[in-house]
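Mind looking over this structure? Questions follow.
All protein chains but one are shown in place.
This part shows chain A:
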């Protein structure tokens, strides 16, 4: 029993990613996002999530995947890690499964263009390959400052 973990599966480009369900607060449809001026490109802005102003990150841009127009399947996954709460824009969110922890393997060097840094591991279930994201690293605000500093240098 303890060896299973519930994860939410979402799609980004052609890959399937997974985040532990306890970090996911809700999944929202696309809505109006208020742009925040002069911040890094992957921060799309903020939304009003039932009275809480929540920052929204475009995961494609965050991982350096080319941007694409939002579609009907585009979703915002609201995640919370520690004190940080944010929404992640993904191409589609379609599944919740129980993942056997034993099936998780350490990440290979590069997976689908995403730096291994952000990956906790990969899991193979039947014919699907799931990439487990390390949300703590994805949501590290220090990255913001580094990125901003880089941009202001250019």
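The definition used in the following text is that a contact is a pair of C-beta atoms (placed from the backbone, for glycine too) under 8 Å apart; a residue touches a chain by one contact, two chains touch by 3 or more; residues count from 1.
As a convention for this text, contacts and distances are computed from a predicted model.
Asks: Looking at what's absent rather than what's present, what does UniProt name the missing chain, "Chemotaxis protein CheA", "Na(+)-translocating NADH-quinone reductase subunit C", "Electron transfer flavoprotein, alpha subunit" or "META domain-containing protein"?
Replies: The UniProt record for the chain left out of view names it "Chemotaxis protein CheA".
Asks: Of the listed residues A:39, A:74 or A:94, which contacts the missing chain in the full complex?
Replies: A:39
Asks: Could you pull out which residues of chain A are in touch with the chain that's been left out?
Replies: 32, 34-39, 43, 45-48, 51-55, 83-86, 139, 141, 144-145
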